[in-house]
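A protein chain is absent from this complex, but the other protein chains hold their places.
For chain A:
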Amino acid sequence: MKALAVRVLTQLGVAAATLLFAALLLLAIGVSPGEAASAFWSGTFGSPTNAGTTLTQAVPLFLVALGWIIADKAGRMHVGFPGQVVIGGCAAAAVGLQCDGVPTVVAIVACALAGIAGGALWAGIVAWLWASRGVLEIISSLLLNLVAVQMLAWLVRGPLQGSLDQQPQSANFPASALWPAVESVPGRTLSYDVILLPILAAGLIWLFSRTVFGFELRASGGNLDAARWSGINPVRAGVSAIVISGGFAGLAGAALLFAGSAPWLSEGFEAGIGFNGIAVALLARNSPVGAILTAIVFSSLNVGGTSLQALLDVPSSLTSVLQGAVIVLVLVAAMLLRRRRAARPAVPVTPASTGKELVSSAKEA
């Protein structure tokens, strides 16, 4: 109970510190923090339309975060999400552009599957290099991001370029391929794909706690050698985790295109989702449920930043500064909490049984 109170207080403290920091920044550029706050609120949750945008934009961030969580639990820290989002998006776009006249349900499923397949294949290269050649996944994935970006640049100027003008972007996707939005929200900004947030979070928790596959993933991530010595194939677990993680990122790419505001493939469609998704997962401390919240916080910073720019002429780079401040402050809070926990050893239930624990936990520390 007390621990929970401490945690809540710390998080409130982080929020307060972030607000204070934001207020100081705004004052420094001559904008009233009060006005900015109301502009921010109206831009993010002030109207159903804007709230829909905020929630819809949280989905790709959340999907990437889940990708990070599953790979990290298996001990495979790859950072190939930008590339996997891009390739997943490209694959989904290639399929989506052919979907004119195809029934909506078929088109949606085909695009989503193409996105998943694209991301998973791109991650599969990382997994294969790791499993067969021992190439560190963090390095190969980072470099493959660059390849993916160049591939996208070529695709939007070559095979996938729209025929109407010479812009480096594809033609508009056919209406039948776009993901449906809630009709009652004005502007149809709330895509139905937000139901993925609770469903996938619950699914991932179930996978980790209730399935042999999830258990083997966690065991391999916890201690690769111990997993191998007890009959688990940690290479298979690691490869699966990387590939699934890429699948999530690829789906995020498809969601960006088919549930976003711009229904075409362009060079900058990834918009930093790949790395921000990692931050979302880290801030949620690898909790799928926590990732729902942090993804919404991140997307509201994005959306709110846009409205600040529109209403009060606040530069959009300020939003990035704020995002950075949130990350740093949350990490500081996490560190403070950990130090508190380390300073106060767990109080034993019975002295007889805990003498050993105290000594050994001190030894571990």
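FYI, a residue touches a chain if its C-beta (ideal position, glycine included) is under 8 Å from a C-beta of that chain, and two chains touch if they have at least 3 such contacts; residues count from 1.
Note that contacts and distances are computed from a predicted model.
One chain of the complex is hidden; its UniProt record names it "ABC transporter ATP-binding protein", one of "ABC transporter ATP-binding protein", "Imidazole glycerol phosphate synthase subunit HisH", "Sigma-70 family RNA polymerase sigma factor" or "Calcineurin-like phosphoesterase". Only one residue in the set A:155, A:227 or A:308 touches the chain that does not appear here, and it is A:227.
When the whole complex is considered, the residue among A:72, A:216 or A:270 that touches the unshown chain is A:216.
With the whole complex as reference, residues 209-213, 215-216, 218-219, 222-223, 225-233, 344-349, 351-364 of chain A touch the missing chain.
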